[in-house]
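Chains shown are a subset, placed as in the full complex.
By letter and in written order, the chains are A and B; residue numbering begins at 1 in each of them.
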Amino acid sequence: MPHSIAEIAAALGTEPLGDGSIEVSGVSEPATAGPSDLALAMKPDYAAGLAQGQAQAAMVWAGADWQSLGLKAAIVAPRARLAMAGLTRLLDPGQGYGAGIHPSAIIDPTAELGEGVSVGPFTIIAAGVKIGAGSVIGPQAHVGTDARIGPGAMLHTGVRIGARVRIGRNFIAQPGAAIGFDGLSFVTEEESGVERARATLGDSSGTRPQSWIRIHSLGSVLIGDDVEIGANSCVDSGTIRPTRIGDGSKIDNLCHIAHNVVVGRDCLFAALVGIAGSTTIGNNVVLGGQVGVTDNTTVGDNVVAGGASVILSKVPAGRVILGYPATKMETHLEGYKALRRLPRLFADVAALKKSVFKDGGND
Amino acid sequence: MPHSIAEIAAALGTEPLGDGSIEVSGVSEPATAGPSDLALAMKPDYAAGLAQGQAQAAMVWAGADWQSLGLKAAIVAPRARLAMAGLTRLLDPGQGYGAGIHPSAIIDPTAELGEGVSVGPFTIIAAGVKIGAGSVIGPQAHVGTDARIGPGAMLHTGVRIGARVRIGRNFIAQPGAAIGFDGLSFVTEEESGVERARATLGDSSGTRPQSWIRIHSLGSVLIGDDVEIGANSCVDSGTIRPTRIGDGSKIDNLCHIAHNVVVGRDCLFAALVGIAGSTTIGNNVVLGGQVGVTDNTTVGDNVVAGGASVILSKVPAGRVILGYPATKMETHLEGYKALRRLPRLFADVAALKKSVFKDGGND
């Protein structure tokens, strides 16, 4: 679906430069752009690429002399990544799941679908489900008993929503996401080795081997508005109260949100993050890929954790952390530098001992 | 389905206090409980919540003056989490997959299903499969050629069981679990860089780039009784002998159990754990979230590993470990404390050098 440069500029809240009637149907890096692509040249580095490619129009850096770059039209993006958001939304051809209810879908007669909801092939909508207007329930998906999904949702192929999950507006779930199934919650008849090790900080002795007895997860999941969950990520049901994800939070692929966890508003978790049971994450928290957070702890608002940080205890609001265990980034970097300087320190101490104790001391 | 307090108390092996005929249909935290909820108030902290909520009955802490808390009935739980197991089992409404064989399921005529087995929509049961009585094979699942599943299983939506997998009684698999597919097993024609690096502990030089040749996984998977596998977790087939999971072991979401691994009895692995190929894990081993275990090693019985520990070598039985690389918890904590004290140590050594060498030494 082609868009004119004028139309794109308007969508981005700016004015086109040059011939706004030129139409583009895709975007491209400058060097590989065809004549119907909008070239993305948001930095001066891309000037050479524009000469190589065939773009007639480009999104350019502020102050670019776009005419001398051979362009017939241009759009200036003051904050490049923000412009990318508007531009890619406009040009996204999507997965093409198709409109309407596919005849192979199995929809319980008690389910209520809002206006314009589409349901893909081999998808199951269980009893008592309510889905808001305009939602796209993709192919091979499963929406469990009494689940609620707000308007404007996009469930990609193979998404699984468990029974009694409640989800707000504009929800996006990537393929294979599993939301609202059982948490890992087990107990032994007597105190177990792991309970003793936790209580004593390291001693698991004196406990006898026991089998695990299952605690069922009755609390389901409660998700706010504008949330996105990545491919093959899991959000487990709470035990009694629901596990919660706040409005605007975005969670990447292969993440694990355990039972009873509370995630605040506008958080961003990269892939392979794991949040253990009953932990609370504040608002606007950013966790890098593979970050782990232990159970029953608290991470304050606006915390930023670098990739693969391991959070083993409470983190105050606003802290930028890194490492295993995660500490303030500057503490981590100092510790790391000190570690690198250790061989020299050992040599210094050996020299001191030789000098002070003459005979080389007790080494 | 409502249960009387007397009935719940009996299921937990105790006596009800007060009016045992009161019926409840759900559980709740005290403050949000309605009149038909059993409030869970296992600690004195919850007394105020009971006043806020509308519960008529509650599970309370030992010694609670339940009548003065406004309750008409109460149950005392000496070991709270254990009581939760019985209680939640009783009250779990489940996913509601429905009984019987759904007409859309594809079941090979050579498959044998025990009494009362249910099979959900769009599920495939391949040739030669045997499934024990009372098992629930959920929607959109796949049970491969000649697989055996014991009685009492619950396969949630989208579970995939590969060919020739053998599973014992009371198996539970959460959505998207993939059990019995190919391991990552590859070889190069000549010694590869990674083989050389392992042999020399760090030198990969002198090897030429090569392509990987696939070793197929013929050994499938053997799972004992009472095992649970979490959502989107993977248990790969062994190469020649089966990969094994012992009776009673519980594995959380997004875990990876590689080819030829042997997991013992009654282990508990939290989410995102990875066990590399041909490693043996003992009995009653507890691994925190994101723990990794290297290939071809052994973890002894009753080991407890803290979250994100990286196990790079053999661990003796009974040890409580933490860190990267994982060491005894006390060693890890000492090392960590020492690291924190390093800046002071550097200052001390500088002062010593100044004093001993007068001129500041060779720094």
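The rule is simple: a contact is a pair of C-beta atoms (placed from the backbone, for glycine too) under 8 Å apart; a residue touches a chain by one contact, two chains touch by 3 or more.
In this text, all values refer to a predicted model and were calculated from it rather than measured experimentally.
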### Query
Taking the 2 visible copies as a start, how many copies are in the full assembly?
3
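Simple rule for what comes next: only the chains that are shown with their structure count from here on.
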### Task
Calculate how many whole Å lie between the centre of chain A and the centre of chain B, each centre taken as the average of the chain's C-alpha atoms.
23
### Query
Any idea which chain B residues touch chain A in the complex?
26-29, 32, 40, 79, 81-82, 84-85, 88-89, 91-96, 104, 120-122, 139-140, 156-158, 172, 174-176, 226, 228, 230-232, 248, 250, 252-254, 265-266, 268, 270-272, 283-284, 286, 288-290, 301-302, 304, 306-308, 318, 320, 323-324, 328-330, 333, 336, 339-340, 342-343, 345-346, 349, 352-353, 356-357, 361-363
### chain B partner contacts - residues on chain A that touch it in the complex
106, 122, 124, 126-127, 140, 142, 144-145, 158, 160, 162-164, 176, 178, 181-182, 184, 186-189, 192-194, 197, 201-205, 207, 209-218, 232, 234, 236, 239-241, 254, 256, 258, 272, 274, 276, 290, 292, 294, 310, 312, 324-325, 331, 334-335, 338-339, 341-342, 345, 348-349, 351-352, 355-356
